[in-house]
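Our next item is chain A:
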Amino acid sequence: MMPELGKYAVEVVSAYGVSLLLLAALVGLTLYRGKYARAALRTAEREVKTDS
Partner candidate 1 sequence: MSIWSYANPVKFLALSARVQPALWGAAALCVSVGLIWGFFGTPDDARQGSTVKIIYLHVPAALMAINAWFMMLVASLIWLIRRHHVSALAAKAAAPVGAIMTLIALFTGAVWGQPMWGTWWAWDPRLTSFLILFLFYLGYIALWEAVEDPDTAADLTSVLCLVGSVFAVLSRYAVNFWSQGLHQGTSVPVATGGRTVADVFFYPLVVSMLGFGLLFIALVFYRTGTEISLRRAAALRARADRGL
Partner candidate 2 sequence: MRALLLRDLRLALRAGGGFGLALAFFLIVVVLVPFSVGPQTALLSVIAPGILWLGALLACLLSLDRLLALDFEDGTLDLMVTAPLPLEAALSVKALAHWLTTGLPLVLVAPVLGLMLNFAPGGYVWLVASLALGTPALSVIGTFGAALTVGIKRGGLLLSLLVLPLYVPTLIFGAEAARRGAAGLDATTPLLLLAGITLATIACMPFASATVLRMGLR
């Protein structure tokens, strides 16, 4: 299944590994921060409704 990477296996695997890791971290943090922000907004809007 794995292609014959030959003598450059370390380079190729590390390139893919780090890149995918960085992308996953970016998407993960984005979604985490986004969920938190949207929840905070909902709370704030709810408080405004209950105040008025």
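Regarding candidate selection, all candidates are chains of the complex that A comes from, given by their letters.
Just so it is clear, a contact is a pair of C-beta atoms (placed from the backbone, for glycine too) under 8 Å apart; a residue touches a chain by one contact, two chains touch by 3 or more; residues count from 1.
From a predicted model like this one, the values you see are computed outputs, not experimental measurements.
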Only one of these touches chain A in the complex, so go through 1 or 2 and give me its number.
-> 1
Which bits of chain A are touching candidate 1 when the two form their complex?
-> 1, 3-9, 11-12, 14-16, 18-19, 22-23, 25-27, 30-31, 33-34, 37-38, 40-41, 43-45, 47-48, 51
